[in-house]
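With one protein chain withheld, the remaining protein chains of the complex are depicted in position.
So, chain A:
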Amino acid sequence: MSSATWRNVFTYNKYTQIAARALRQSLNESERVQAEKRGLTILRYQNWENGVGGPQTHLVPPVEKEIKQGVV
């Protein structure tokens, strides 16, 4: 196997998160629902300079739920 090049792109933590997400999505229905809760994160962060905070940005942008049109 050639040496892994993913280390140039992202960290080991991101690597495990991607693998975990793949595993969770491959589980059976009931286990998948339980496991999805363990993968949730609504983290927000902001950078600070000189005691002044920057804008808050979501780490994972929340999925916008589309408003379903009523069926006529």
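We take it that a contact is a pair of C-beta atoms (placed from the backbone, for glycine too) under 8 Å apart; a residue touches a chain by one contact, two chains touch by 3 or more; residues count from 1.
The definition used in the following text is that contacts and distances are computed from a predicted model.
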Fill in the blank from the handout: From the options "Origin recognition complex subunit 1", "Transport inhibitor response 1-like protein", "NADH-ubiquinone oxidoreductase chain 2" or "ATP synthase subunit gamma, mitochondrial", the chain left out of the display has the UniProt protein name "ATP synthase subunit gamma, mitochondrial"
Exercise for the section: Considering the whole complex rather than only what is displayed, give the residues of chain A touching the chain that is not shown. Expected result: 4, 7, 10-14, 16-17, 37-48, 50-51, 53, 56, 59-60
